[in-house]
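Missing here: one protein chain of the complex. Every other protein chain is in place.
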Amino acid sequence: MSHNVHGHPQMDVQVERKFVPKVKDLGPDVNWAQINKDVLRSLEKPRPVFWIIFFSALALFSFGVYCEVYQYQNGMGVADLNNPQVWGLYIATFIFWIGMGHSGTLLSALLHIIHADWRKPIYRYSEAMTTFTLLTAALFVMVHMGRLWEFYYVVAYPNERWTWPNFTSPLVWDATAIGTYLTSSLLFLYMGMIPDLAICRDNAKGARRALYKFLSLGWQGTDRQWGNFKVAYMTMACFLMPLAVSVHSIVSTDFAVSQNPGWHVTSFPPYFVLGALYSGCSGIITLFIVLRYVFRFEAYMTQPILNKLIKMTFAIAMVWTYLDLIEYATTWYGSDEVAKADLLYRATGDYALQFWGMIFCAMVMPFTLLIRYVRHNYTVLLIISLILNVGMWLERFQIITPTFAKSHYPWTWTAGWWPSWVQWGIVAGSFGWFTMLFMLYCKIFPSVSMYEVKEMVHEQNLEGKAMAHANPESEQAPVGLLEGGQA
Amino acid sequence: MVGGSVGYRQGFHHVDEAAGGYYGRNFRMSHAKKIFLWFLMFWMGSSLVLAEPFVQGGPIGSQTSDGYDALGPVVEQPIEFPHNRHAGDMKINCMYCHTYARRSNVSGIPRLDKCMGCHNLIEGVKDRPRIKKLFEYWENKQPIPWKKVHDLPDFVRFNHERHIQRFYFQEKRPIRETCGYCHGDVASMTTARRVKALSMGWCISCHQKDHLEKVGSSVTSHGPNDCWLCHK
Amino acid sequence: MSLSNLIQNWDSFRKRRPYEDQYKDAPYKWAMVIDLDSCIGCNACTVACYAENNLAVVGKERFGKGQAMHWIRIERYWGEGEALETEFPERGAQYLPMLCQQCEAAPCEPVCPVGATHHSPDGLNTQVYNRCVGSRYCSANCPYKVRYFNWWNYPERAWPNPLELQLNPDVTVRSKGVMEKCTFCMQRLRAGQDKAKTAGRLLADGEVLTACAQACPTSAITFGNLADKNSKVARMWKNQQVDLAKNAQDKSEEGVRGYRILEDLNTYPSIVYLERLRNFAA
Amino acid sequence: MSKKAVTLALYADPDEAGNALRELRDCSVPGFKMDDVIIKSPIDHPELTELLNHRPVYIQLFTLLGVLLGPTTGLVLIASAQASFIYQTRGGRPIVPFPPDMVLTYELFILSGVLMTVISTFVAMKLPGNRSPLYNASVSEDKIGILVKAEAQNIPHIDEILRRHNPTEIKGDHSR
Partner (left out) sequence: MSTGNMDRRDFLRVLGISGAAATLAGCGHTSIESGVEEVMSYVQPQDFVVPGIGVFYSSTCTQCGSGCGIMGKVREGRVLKLEGNPESGISGGKICGLGQAGVQAHYNPDRLHTPMMNIEGGLVPISWERANQLLDEHFGTKSSLQGEQIAFLTGGVSGHQRVVLENFLESFGSTQHVCYDAISTATGRAASKTVLGAEQPLWNFSKARLILSFGSDFLGNGVSPVYMAREFAKFRKAPRGTLIQIEPRMTLTGGNADRWYPIKPGTEGILALGIAHDLLQHPEFSGKVPQEVLDLVKNYDRDAVSEVTGIGADAVRLIAAQLWNNTPSLVVAGPAVEGHAYGFSNAAAVQLLNVILGNRGNSLEGQSEHPFPQMTPTLGSYRALAELHKKMVSGNCQALLIHGTNPVFTSPTHLEFSEAMKKVPFKVALVTHIDETAGQCDLVLPLLSAMEDFGTHIAEYQPSGVELMLQQPLMEKLYPETKGFGDILLDVLKKRKPQEYAVFPDYYSYLKAAVLKAKPVFHSDEPDEHFWETALMNGVVKWEGKPTDLEAKMVPLEVPEPHGLTTDYPFYFVPSIRPDMRDGRHAYLPWLQESPETMTTVVWDSWVEIHPKTAAQMQIKEGDVLLLQSATGSIQAKAYIFPGIQPDTVSMPLGQGHTQMGRYASGVGANPYKILDPIFDAHTGELALHATRVAIRKTGENQKVVKDEGPTNLQNGQKLVATLSADQAKLAREI
């Protein structure tokens, strides 16, 4: 059991870099002290615009809370749900939020396992995003429940009534999977943040210092701590990757194990996982641009990293598109007439606008990412990343509503069912809640991993040194470095 | 303890113990103790859930999880009926008054003329205040507004008939045991008080026991456990 | 104890239902036959169900939102295809009393997170109101859409005094947030079974009827015990060549008109419908 | 043999720190062992850690324990809960059906793995509350600290070795 599993054999690097002067993810000679300074600056007292946005989000959230209280007191009827349309926006948005979380894990765990170092400056906030989207999604499970006050019936614990939850229910799998995922990603986020919390501790005063002191658990960066830390972090990453895949597969079983047309599809698990990664990646792009702008993280969130992120998003979008299309194809060429009718209904019925909206936003829009201008214009990119997510939300709406509207039983079909303001209010409130949490997070915790950026710089320096040693000319050619960014 | 069993880094301990507090505080709790504390907190938290403060049936203490030994509150009744006189001293069979128990879901309160049937003839106690009250109700032809002591939630059906038929008539158990299993030793009380939990787990704990299938047979089975047996 | 239970009864825990003769030794398996040729669509069953089972009247607005609470509903179809073939419905309307099919392999059962719905020993698909947390998954998964959710707190306003005096004390009044469904008038069955058990016998055929079957003026609904091979229902099932544990029936005889609705979804319903007849010569 | 005194040298350059370590390794201070050296650094420096004696990491053993025990006990618990559940949901499925139980077991496998990893890591890292007398905030910024424990009389010797490699600072706690 080696303690330096992450180590780079330097000789390989030498050979590889000899003839291919590669665009570096970070600029040369980024000062370590500067990293601390830059990142810690983001924790300083916020500007007024922060509070404006924060309180808007709070207001939105409060409205959501109001809607939920209203619903709690009067019954689910205020949401205009009805007999076939039993789930509505709650479950649709629940899947949306769960999905959003997956890319944080992708960036932090999968890319960590495969030593894709460009993840380092951006994984921290994406992982935070994962945690908060999961918290938001968990809210929807509660909001959706008809008898919220009896939620503890779903929890498996020996009790006075001698009852257990029903382990065959996908909802119980969901609860377990989400619980596991939330626990694990929270621990993963926290674990990865401990060295940074120590930095914060060393630089903070007063109450904040007490907080960081408590949270950093006395981290000192000793060799043993680092050694164990690296192993543990890698081990957790190895757990998190299959976990993330399983979570959204399990969410997909909520639908795939049921009899309903449009849901009873074998390709649902991968389709859901890819959809989750897709919406998560575009969410990360959105936050990338926002954080980069707000905290002036140009030195760390560089164009080369963004380029990689966009490429990954595009690739995922394409796989997702493929899976979506084969889902339609299998339905279309299959013999399930009801499912076929349901598919037709999606494309031509009451929710055709949403369907084609989804096709446009989530299948067509990704192609704009191929345009260099789009990749380099942050405003446009921000808008596109938001559009992609709108598309993904519409996709979730598409899964739920038309299936209920036109299921097996013709008598209970619904025409033009539409959610009430309460549902919209709660959905809007969830965005407020997420924004609030994320903004608070950004002001309390470093949203860029300082120690890992340092590692990155360190390794770049090592590589540079090695290259300079082997091939002195290449030193002068950092082509495209920091384009559109730092300078 | 976990810390102890892991103890593979003795070398460091000394430094750390020698360290005092870098932050100026002397934090001397041992590692093992801390982990123990965490476990303690976890255990307390989970036992809190187990204690079910949320469950219907009132606060903890009004019923015990095993269903025994918590004498319920005294209930003000319109007439303080002395069960101890009737069932205790005079050894009247419970079903003499609670006559519906063997043929209906509810055991029922005895009809007023049942009381009168005897008390009309018992001259000696007619001047007692409780009996006077009884006569008052009778003369006004008013039913007595008794308060319910053994109350079940409205979504629960309990069938007295089946239990009485089974345990009293088939298995020939003494009546005080049969009724007292749920109602406690009413013969020692004046007005009845709840003794047993009457909670779901308490019901099930009995239905899970092995009972003889038929009287005299050696085949046993547990009581029925269909949800709809009790839930309506 | 649970572990020993697991080991002792492993075989029965691994048994997948329905299987042939699963009710052979069982005292009861409730089932129904509904003769669509007899059903005249008069709604007597519907109202009887409201009366027996404390169903809430939801009012116009909520009915319009699709929040009606009828456990049995009379569906009226004009045709079997996707369009009415003739200008007028020349062969009359097609009435279908639709209630919970009490499926043997009910899609609603495995998906309930808390097990509020499960399969009773006498073959009913139960719903325990107080266990329900209101995830509505069962309704989402029910192909017949015969589960009804309490979107509102009906006890508050559906029975203004003294209407509440009519409520059946044997049936819970459901409050907001729980799912409810046809129970085959479980309270009647329970009372009857208890009586029979005290008398040391089984329920006789026709001794207990559901409210709908009892009211039905044309006796289109036959209710009974399928486990009793001599009951009317069992004989009708056999006569119509419908087997509880099959998802595709072998119909060897001509003119047999029993079928189960959406049988191909492998739900194994406990209600057999008899095809409607029409004299096409007229 | 108790080692009461400690000294800490801070280096800006990892190479210099490496040289210092090498020299420490080769030095012949009586009673001094490489085990007494602790590196404190803002990032992991495997190339420096290599210079210390091999310090094994046992976390994955515990992870293994977790992934073995967690799912097995979980599966048994789930199956026995299903078996002794008062109401046994069927819906056409066996009472103890494998596919759903496998899903849950899988989640428990990961959960117990993660939890065991985290717990064992904290134990191994002696967190929380592992505080050392000689800590300098700059090791969380950009300096590499080499902390050496030694008997008080040997400290000057070690300091001298450390000082040879251009440390930015050396501080020690020689009082005890």
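First chain written, first letter: the chains are A, B, C and D, and each begins at residue 1.
In this section, contacts are C-beta pairs under 8 Å (C-beta built on N, C-alpha and C of every residue); 3 or more make two chains touch, one makes a residue touch a chain.
Everything numeric here is computed off the predicted structure, so don't read it as measured data.
Asks: Please provide the labels of all shown chains that the missing chain touches.
Replies: A, B, C
Asks: Going by the contact rule already stated, which one of B:His150, B:Arg173 or B:His207 would touch the omitted chain in the full complex?
Replies: Candidates B:His150, B:Arg173 or B:His207; residue touching the omitted chain: B:His150.
Asks: For review purposes, identify every residue of chain C that touches the missing chain, sorted by number.
Replies: 36-38, 40-44, 46-48, 50-52, 54, 57-61, 63-64, 68, 70, 73-84, 87-96, 129-130, 155, 159-169, 172-176, 178, 211, 214-220, 232, 235-236, 239-240, 253-257, 259, 261-262, 273, 275-282
Asks: Identify the residues of chain B touching the omitted chain, counting contacts across the whole complex.
Replies: Residues of chain B in contact with the hidden chain: 56-58, 62, 72-73, 75-76, 100, 103-106, 108-113, 137-138, 141-155, 193-194, 198.
Asks: If the missing chain were put back, which residues of chain A would it touch?
Replies: Residues 337-338, 341, 408-415 of chain A touch the chain that is not shown.
The rule is simple: only the chains that are shown with their structure count from here on.
Asks: For the chain pairs A-D and B-C, which is connected through the larger number of C-beta pairs in contact?
Replies: Result: the pair with more contacts is A-D.
Asks: Can you compute the centre-to-centre distance for chain C and chain D, using the mean CA position of each chain? Integer Å is fine.
Replies: One centre to the other, that is 62 Å.
Asks: On a C-alpha centroid basis, what's the spacing between chain A and chain B, in Å?
Replies: Whole-Å distance between the two chain centres: 50.
Asks: Please output the residue numbers of chain D that touch at least 2 other chains, ranges allowed.
Replies: 56, 58, 81-82, 85-87, 89, 91, 93, 100, 120, 124, 128-132, 135
Asks: What residues in chain B touch two or more of the other chains?
Replies: Those would be 9, 12, 23, 204, 226-227.
Asks: Which category does the touching pattern between chains fall into here: line, ring, star, complete, or other?
Replies: complete
Asks: Hey, which residues of chain A end up touching chain D in the complex?
Replies: 1, 3-4, 6-7, 31-33, 36, 156, 162-164, 166-169, 172-173, 176-177, 179-180, 183-184, 187-188, 191, 194-195, 198-199, 201-203, 217-232, 235-236, 239-240, 242-243, 246, 250, 253, 451-452, 454-455, 458
Asks: For chain D, which residues are in contact with chain C within the complex?
Replies: Interface residues on the chain D side: 76, 79-85, 87-96, 100.
Asks: With touch defined as at the start, can you tell me which chain A residues reach chain B in the complex?
Replies: Per the touch definition, chain A meets chain B at residues 149, 152, 155, 157-163, 213, 224.
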